[in-house]
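Selected chains from the complex are presented in situ; the others are not included.
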Amino acid sequence: MKITFIQTGGTIDKDYPKAIKGYAFEISEPAVKRIIEKLNPNFEYEIITVCRKDSQDITDEDREIIFRTCKKLKNDKIIITHGTDTLIETAKKLSDLKNKVIILTGAMKPEKFLDSDASINVGVAIGAVNVLKDGIYIAMNGRVHPLNKVKRNPETGQFIES
Amino acid sequence: MKITFIQTGGTIDKDYPKAIKGYAFEISEPAVKRIIEKLNPNFEYEIITVCRKDSQDITDEDREIIFRTCKKLKNDKIIITHGTDTLIETAKKLSDLKNKVIILTGAMKPEKFLDSDASINVGVAIGAVNVLKDGIYIAMNGRVHPLNKVKRNPETGQFIES
């Protein structure tokens, strides 16, 4: 088994800047790298960075690059880490891709936080990618939703069955 | 979706005793509880403790109790956390159970460790239990193996395809 991880940015990859007068978080190395190291994985993998953006800043051009990156991959098992605010929008742009399993995930707290959900969310995506044959899925809050059956609860932020 | 988690003990649940002259680790509250809290889950769950043992100390009687606990559950999605040394033996005792998905997982480092694989392993099991219909599986090292196709590499400790 081989998994291709694609970094696009989002909360999962946020770190805290070292600079003086730094106010905000910044998007850093892919969290997936550190998560996989803890796992001692029995699968091949690669990590590709497409962009490092808060998902509110992801543009149609970025989504086009994500689409083409997935399309030209020979590997058929893909996990995309993404900010949660526009995760469903990006997933929709990928819906024409056939013969691949593509699972999008992210986190509500940066992986660098002690109480982050990043490791478990990436785990859920890996568990699902082991088993699923093809299609576009979203793995958040412990659930694996097919793209056509997911929406976000605007109040809680949870991804739920639509 | 509802998941029943069953605690049996093992490294995943090891803590460090507070007592004076305490030399060793001891098995404590189920790590799954803390992992699920971080996840903000969108599923129902319950956690049942069958025993709190290092897996080298799990007896045939313990395995019989695990079997009967699974059998009488109405819920058909079960994740068992277990020490890795005899995880496959316990899984084999469950192979007569039908119409349920049972996934066994554990950890090489206690969940209380900064560099633990516990959260991601439980995540892999949750991802797989979302998708699989029935059968007995082992989720370790990022792979989800059906019971009849798994063995352990005696040198690396990894669970691999047999």
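When the chains are written out, they are named A and B in that same order, and each has its own residue count from 1.
Simple rule for what comes next: a contact is a pair of C-beta atoms (placed from the backbone, for glycine too) under 8 Å apart; a residue touches a chain by one contact, two chains touch by 3 or more.
These numbers were taken from a predicted model, which means no experiment stands behind them.
For validation: placed chains = 2, all identical. Expected total copies in the complex?
4
The rule is short, and it goes like this: only the chains that are shown with their structure count from here on.
Can you work out the whole-Å distance between the CA centroids of chain A and chain B?
Roughly 26 Å separates the two chain centres.
Which part of chain B faces chain A closely enough to touch in the complex?
Touching chain A: residues 1, 35-36, 38-43, 108-109, 115-117, 119-132, 139-144, 158-160 of chain B.
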